[in-house]
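Only one protein chain is missing; all other protein chains are in place.
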Amino acid sequence: MNLSVEDVKRWMHVSNQKIQENKEYLSELDQPIGDGDHGHNLGRGFEEVVKKIEREDYQEIGALMKDVAMTLISKVGGAAGPLYGTAFLKAADEWKGSPTITEELLIQGLEAAVEGLRTRGKADRGEKTLIDVWVPVLDYIQKNDVQPIELKEIAKEGMQSTNGMQAKKGRAAYFREASTAHIDPGAYSSYLLFEALYESVNIEEGAHD
Amino acid sequence: MNLSVEDVKRWMHVSNQKIQENKEYLSELDQPIGDGDHGHNLGRGFEEVVKKIEREDYQEIGALMKDVAMTLISKVGGAAGPLYGTAFLKAADEWKGSPTITEELLIQGLEAAVEGLRTRGKADRGEKTLIDVWVPVLDYIQKNDVQPIELKEIAKEGMQSTNGMQAKKGRAAYFREASTAHIDPGAYSSYLLFEALYESVNIEEGAHD
Amino acid sequence: MKKIVNNPENVVDEMLEGIEAVHSHTLKRLPDSNVLVRNEAPVIGKVGLVSGGGSGHEPAHAGFVGENMLDAAVAGEVFTSPTPDQIFKAIKAVDSGNGVLLIVKNYSGDVMNFDMAAEMAEAEGIQTEQVIVKDDTAVAEEEDRRGVAGTIFVHKIVGTAVEEGLNLKEAVELARHTAGNVRSMGVSLKPSIVPASGKPGFTLEADEMEIGTGIHGEPGMERKPLKEANCIAEELLETVLDDLDVTAGEDVAVMTNGQGSTPLMELYIVHRKVAQLLEEKNIHLKHSMVGEYMTSLEMAGCSITVLRLDQTLESYLL
Partner (left out) sequence: MKKIVNNPENVVDEMLEGIEAVHSHTLKRLPDSNVLVRNEAPVIGKVGLVSGGGSGHEPAHAGFVGENMLDAAVAGEVFTSPTPDQIFKAIKAVDSGNGVLLIVKNYSGDVMNFDMAAEMAEAEGIQTEQVIVKDDTAVAEEEDRRGVAGTIFVHKIVGTAVEEGLNLKEAVELARHTAGNVRSMGVSLKPSIVPASGKPGFTLEADEMEIGTGIHGEPGMERKPLKEANCIAEELLETVLDDLDVTAGEDVAVMTNGQGSTPLMELYIVHRKVAQLLEEKNIHLKHSMVGEYMTSLEMAGCSITVLRLDQTLESYLL
């Protein structure tokens, strides 16, 4: 699975589409265990992301990803802004100068992203955050020959696993035990991003048939 | 109809009783065309009036009435406090030194009271205030040999006449046309005072039977 | 009724105790009274300044006791004028022999109680004068207009002026001049509840507002669908400017006042539009005040007060 500049652009477009479609749902997930704005925060951010990357002409992935990251950082705010911003920024560093993301680069990029998430959020697995999606996905690509559909399934399982965890980080932690029986909104939006990745390579592969 | 110190004390007691019994009703009358506090304002005042006059030993009506007036002035507040306070204070002036209120003194006292009300409130008949009770009562005693029951009836008619007038003075005036189809609370409380006067002389007369 | 109170009958007394505890550097409560007096009172050589009214309008009036403002504030029961004996105590406490000016909001109750207090003062040889503030443009008849947020401008301007040495006669003139050049207009979205009664003074549908409500919830001019902030700002401002007959080139001060539960955010959004409209009209906004000055417990809404400035008023205000 190699990703070209075009593939990554498509990934971001599909991500935006999914975030917009699920905007209300993401905010609803954030209502009982947060402040009900996660979908709107990300919606605002990804709308700007696609505007931004459409205006520019990219020769390599690093510059593209950096624009994505900086846009999210300046438009999302709250907790999700710096988290997704940091993840994409760290990946962008790894992908600087590369016109293609090879599987090796994908691993390096995701490692850096997860490392960034951990440092920024100081959260670990099992604390009911988006980390519970990113870490299993990273595990999977580190240890396997990546199948996009499997990657998406792993992300989905990670998202579902947050239902049943008591939150330890972010606003949801204030809800203590009451936070347990809910899906974490950040985990859900992360799942959407990986689902978008799967779909955008799949469309691509379909196009080649 | 002559009134002794004891008669006037009884008048104040019966007045207090009536005000307390009608406290909620008076405030309800004040709700749609005022601020819903008339009964509570007067209730607070007359409660203190009876306490005050029970503590003192009066040789003449003037001192008694002055205490009534000063208590109302300092306890009622709002519009009703200075109005009733002024009325009783002016009457007290006329009754100073008299151990009995003769019919002549009653006329003089009421004239002074009404004069006081007019000066204080700058209201005239037909403006939907307590003036619409006091003025017909004064008219009646000026022109007739006073029958307590007639006096009470005149007061009642005056009170009822306010239903249908548009208020021109006090808070009720802000309600403009909407004030018309209501009884004025101040007129109602004034009616109660004259009803109390009738009842207190009647009890007295009954006692003599 | 959802309020943080103890016995509703004691709210005024307990509030005054609280105010005294917090502001003891500035004021004291006269014993057995609802009167808060500036610590330095009576200030020798100075005209005394007394205002007051029903409680529930905080920070008015106790919050305006101090240097360059009032010498004393008299608090009545909630939304009920204070009684003459209380006002008289205030007058006695602030008179240094130079007379006392009473600043009264035009409500029958207030006017009559202050009148009686003035008579009591006269009987004891204290000279008083009164200025009745009638700034509420919502009432058509000028004589019947209520005194609302504009009263604060009178406190401030005359407060500064008497501190600088104006005598009683000059102070009255200045107070009347200020009152004559100030107009207000409010809009309410939600009523307030008097603690003792537990009932709202009026009711509004979820999508209604009332233009011109008084500070105790007296009816206004018109009840209509809630509009957006810019429309509200424009309607209130136009009415006031019109009534005051302010024209291009003139100078004004504007207070955008919250009625009690309106977030500061909304007040600033309203004031933004006020400033824009004035600029368009070439009326010079020399001084802005945004916040809660004259409230009605937890009523939601705001009022706009315009004071037309001349050199005198400006010099005492700024």
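Going in written order, the chains are labelled A, B and C, and every chain counts its residues from 1.
Rule of thumb we're sticking to: contacts are C-beta pairs under 8 Å (C-beta built on N, C-alpha and C of every residue); 3 or more make two chains touch, one makes a residue touch a chain.
Here the structure is a predicted model, which means the values were calculated and not measured.
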*Would you list the chains present here that the left-out chain is in contact with?*
A, C
*In the full complex, which of A:His13, A:His40, A:Arg125 or A:Lys156 touches the chain missing from this view?*
A:His40
_Under the stated touch rule, tell me which residues of subunit A contact the chain that is not displayed._
27, 31, 35-37, 40-41, 70, 73-79, 81-83, 85-86, 120-121, 169-171, 173-176, 178
*Name, in rising order, the residues on subunit C that touch the hidden chain in the full complex.*
2-7, 11, 14-19, 21-22, 55-56, 58-59, 63, 187, 189-190, 206, 226, 228-230, 232, 260-272, 275, 285, 288-290, 292, 295, 297-298, 300-302
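To be clear about the criterion, only the chains that are shown with their structure count from here on.
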*asked:* According to the touch definition, list the chains common to the neighbour sets of subunit A and subunit B.
replied: none
_Using the touch rule stated at the top, which two chains are linked by the largest number of C-beta contacts?_
B-C
*Measuring from the mean C-alpha position of subunit A to the mean C-alpha position of subunit B, what distance in angstrom results?*
79
*Take the average of all CA coordinates in subunit A, do the same for subunit C, and state the distance between these two points in whole angstrom.*
56
*asked:* Counting only Cα atoms for the centres, state how far subunit B is from subunit C in Å.
replied: 32
*Going by the touch rule set out above, which residues of subunit C reach two or more other chains?*
none
